[in-house]
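Presented below is the structure to which this report refers.
A protein chain is absent from this complex, but the other protein chains hold their places.
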Amino acid sequence: MFEATALNVSNQRLQALVRVLLLLMTVVLILPVVVILSVLIVRGGPVISFDFLFTEPTHGMTAGGILPALLGTVWLVAVALLASVPVGVAAAIYLSEYAPDNWLTRAINLAIINLAGVPSIVHALFGVGAFVLFFKFGTSILAASLTLAIMTLPVVIVSTRESLQAVPKAFREACWNMGATRWQTIWRIVLPNSISGILTGVILEVSRTAGETAPIMFTGAAFFLPFLPQSVFDQTMAMSLHLFVISTQVPNVPDALPFGVALVLIAMVLTMNAVSIAFRTYLRRKKKW
Amino acid sequence: MQTELQATQSVSTSTSSPSDDLDRRDRAWYIDKLVAMLVFVGGISAIIFIIGIFVFITREGFGFILTRFDVVEFFTSTAWRPTSDQRPTYGALALIAGTASVTGLAMLVSVPFSIGAAIYISEFSSGRVGEVLKVLVELLAAIPSVVWGFIGLTIMNPLIIDTFHVPIGLCVLNSGLILGLMAAPIMTTIAEDALKAVPDTYREAAEALGATRWQVTTRAVLPAAKQGLVAAVLLGVGRGFGETMAVLMASGHAVNLPTSVFDSVRALTATIAAELGETAVGSEHYQALFTLGILLFAVTFSINLAADLMVRGVRKTS
Partner (left out) sequence: MVAQPITEVPEVSVRNLAIRYGAKPALSGVSLDIRQREIFGIVGPANSGKTSFLRVLNRMDTFTTGMSFEGDVCVGGRNVRDWRNLYALRRRIGVVFPLPVGLPLSVYDNVALAPRLAGVDKKAELDVIVERCLRRAALWDEVKDRLKALGSLLSGGQQQRLTIARALSQKPKLLLLDEFSIAVDPVTTMRIEDVLKELRNEMTVVLVTNLVQQARRLADRTAFFLMGECVEVGDTEDLFTGEVQDQRTRDYLEGRFG
């Protein structure tokens, strides 16, 4: 009575086919990362060395190392973090712990989504109009970092808010019932149990910020700089811009050099992403309630 | 038994109660109020910034809009010649077509794969495998756009030239494929969220009727997740529209309407990035570029708004 009918059999075959097809589709999305990494390693590998990472470029950027660009990226990311993390964490605390369910909260959430969706070149235009010109910071690390900070603010807000909301409400109510104020509860119970989630988001922000080119192109990053920056009001070199210029505008560059720059950049970014993901997975296993 | 109530009717009007000395606003009370104000400022910062972006780019582009901007020319002419000696023209049609063609191709290629991957991860893979796949797709999103552009320039370029026997490999096909890969992770993630949001009861009901997993997916899950899937595609489109570096480096530099995928084009974003450095602050060309920025802002804002409304719809019904 329960023998497979012809319809059943063809259904199962279709199912098996579809399953394989969908798996292939998924693999197609994953393969590029592997391919790109391999190509970069093969063609950029020869150029990588201690000197490459820690000395300055020579011969008009066609030889030597990339130290100023590396340092510049570090500077830019650090200042951007300094600006965006406090604001982002505060915003997330507001949304998670204080915000009532009204139109203003919906507007804030909409603004966050839109901020994340604004094209990077528009962020650059904003940076020029606001920080370089209006606030008169000039093309500087400060202007570029602030532009980056506003661009990556949504990442910090969303990941912080998620980790705050993961703390069960029962804990907060138990504290409120004892007479603890909202801040005391947040400071002693909610934040300490969200720190790890916040860190994950910050690491992710770092990796995104390090790779951005457009927002820093006109606000503070430059290519041919003879000196390292001395303050936040100076311009700086940066890895992402370095890759762009060296692969499009500099003649007579030995083939391996741009590949080396790309390899270092992508290695930085993927490592930070991997750390963030590993951290997240580790946290999920470590249960505290 | 209820009579003792009468004797204490006047309790609430007594002038001094045992609790007086406790009911003081102490330091903790004031700190709490202060923190509430500070986080509120942080909260509305997102609104302030998004408004700020609009204000500042409009401020810089305003002059152009008031004086030189010609709607007809802007949207129908392909003559984008801002540096011309005789008479600079600002026809943005070719640029819009450039953005549209590259984004269109990207979506054509990427949407099936992204939705397919989302379906596989959500409906066909077991928990652990699904998690690993999600992580790998996330790594795709980590690649910086300038690196994508570099790949387009150095790998895809010769590849296209050799495979299709065309003279130039920096074209719609090149940046379209790359853009497709760049937009895939966000589409896969949102689509997977939408599929996961469909309650299991839908699946169980279909399975109880004897449907295979695939039939369950097509007949029960996909229709229910429709809104979320559309939102995913919209967000992918938004991503494509707004991408700058990859398109700048891989789509060529020709300002013309594309007639085939092997034509070079110039996108709106790439135009701004390529030309801004050569303009003088406040010049007409400079302001025109900011006007392009306003257009980009408006379009991506609308797309994100639409996508958000649909995603909100998904969350409400789940």
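Letters A and B mark the chains as written, and numbering starts fresh at 1 in each.
The definition used in the following text is that a contact is a pair of C-beta atoms (placed from the backbone, for glycine too) under 8 Å apart; a residue touches a chain by one contact, two chains touch by 3 or more.
Treat the numbers as computed from the prediction; the structure is a model and nothing was measured.
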Visible chains in contact with the missing one: A, B
Please identify which residue in B:26, B:70 or B:204 touches the non-displayed chain. B:26
Residue among A:28, A:133, A:189 or A:225 that touches the chain left out of view: A:189
The one residue from A:42, A:63 or A:174 touching the chain left out of view is A:174
For subunit A, which residues touch the unseen chain? 170-171, 173-181, 184, 188-189, 193, 288-289
Contact residues on subunit B toward the hidden chain run 1-2, 4-5, 7-9, 11-12, 14, 17-20, 22-26, 28-29, 32
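Keep in mind that, in the parts below, only the chains that are shown with their structure count from here on.
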Taking each chain's centre as the mean position of its Cα atoms, how many Å separate subunit A from subunit B? 15
Provide the residue numbers of subunit B that touch subunit A in the complex, in ascending order. 28-29, 31-32, 35-36, 38-47, 49-50, 52-53, 56-57, 59-60, 112-114, 116-117, 119-121, 124, 133, 135-140, 142-147, 149-151, 153-155, 181, 184-185, 188, 212-215, 235, 238-239, 241-245, 249, 269, 272-273, 276-277, 281, 289-290, 293, 296-297, 300-301, 303-305, 308
Given the complex, residues on subunit A that touch subunit B span 11-12, 14-15, 18-19, 21-23, 25-26, 28-30, 32-33, 36, 39, 86-91, 93-95, 97-99, 104, 107-108, 110-115, 117-126, 128-130, 133-134, 150, 153-154, 157, 181-184, 186, 207-208, 210-214, 217-218, 240-241, 243-244, 247-248, 258-259, 262, 265-266, 269-270, 273-274, 277
